[in-house]
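Could you have a look at this structure, given as structure tokens, before my questions?
Note that one protein chain of the assembly has been removed; the remaining protein chains are unaltered in position.
What follows is chain A.
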């Protein structure tokens, strides 16, 4: 039941927010918060009452038996972590969007629906339902960018839509193929994992899945939508994009290719790692060249998510657990950075690093928060980001030292762009735009504090995270180990 609640509570919470907006001021905000808090509570209950085995919770019911479609939901530690992030970031998004008044009801409904759809992606193991939620997720995110964004928001929203919808076709085609060739017809991922496909079929299917995941991740050359979407999206949109939508790509990559197509994954792993290595360097270098703070962070996302791709393709314990840790750490650090930059833009009206500066003098708490996530962005030991990168690099050393060396280069590049970012924002004499900027508001401070605590606690006590993800890592590795010589 806890699993169904993860989907229904935020989904109907969205409609409730739409309706509640008519009854009074700010009602829609509280309804949205209540819905997602209830989701979080249901998750906590589900985890607390969870089983010890492979899954903490499992739910299976027929939906359209003649087409073999089931409602098949399963939650392990990885899923639970992603679900917690999804609802948590949803609540934070509402809190930091208190200034949004234009069509506020729909705005909050869109936040709830994004969370609901992402939860569906994280939970579903019936591939058709998975693909359905995968496509569904695009819609509210598209609305968030197109209706409440900045600047050239329609173009950015369309770019986001086209990239993700086209990539989704790959997933859909692969899923239909798998369903159609199964006998009896089923979309149950566990059943399909047992199916033997020919080598070519496996590779084609994997490419279909991987296209969807790599566009969402995003890995160069499929990343073109991300910087635009991030810069034009409202703050809440950026947070959900970075913390949630990108993570669905990482999650999918982590979960399905090793389970369904282990042979093909191992056959293409070298290419995947090469693409990841290229993305790490390319994203890092382009981040160094940005003057728009949000675009800079967007390109760091490209670099960091490429590390996840490297980790998943590594196919060894260290690399895989590193990928898992990295995607969770990135959810905290990048959404916090987007939150801070969004708050700064709200105050100063600009994100241009050349027009910002001197925040340390005028808003010290702001600058201190920046410094914390600055440390996380450059993978300072003690933050979860370092843990993820170090684990992936360790794994790379086991697989191929060239990729390890490239990942190490990214450690250096990350210092360059991170110092550029904090140098442009916190250092220097206060620029006119910053002079009258008020310090962080209470509603901004506590989300920052929570995200910072998460980044630090998981960095300093990694067993919390590693133990939590371990069953998922083991399950992902099992088929791969059989394949590996």
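As a convention for this text, contacts are C-beta pairs under 8 Å (C-beta built on N, C-alpha and C of every residue); 3 or more make two chains touch, one makes a residue touch a chain; residues count from 1.
Just so it is clear, contacts and distances are computed from a predicted model.
Not every chain of the complex appears here, and the one that does not is recorded in UniProt as "NADH-quinone oxidoreductase subunit L", selected from "ABC transporter ATP-binding protein", "Threonine synthase", "NADH-quinone oxidoreductase subunit L" or "Sulfate-transporting ATPase". Checked against the full complex, the one of A:190, A:427 or A:443 touching the unshown chain is A:427. When you scan A:227, A:311, A:342 or A:447 for touch with the missing chain, the hit is A:227.
Touching the missing chain, out of A:44, A:371 or A:402, is residue A:371. Interface residues of chain A with the unshown chain, by the touch rule above, are 151-152, 155-156, 158-159, 162, 166, 220-224, 227-228, 231-232, 282, 285-286, 288-292, 295, 317-318, 321, 351-352, 358, 360-361, 364, 368, 371, 375, 378, 380-382, 386, 390-391, 393-394, 397-398, 404-405, 408-409, 411-412, 415-416, 419, 423, 426-429, 461-463, 466-467.
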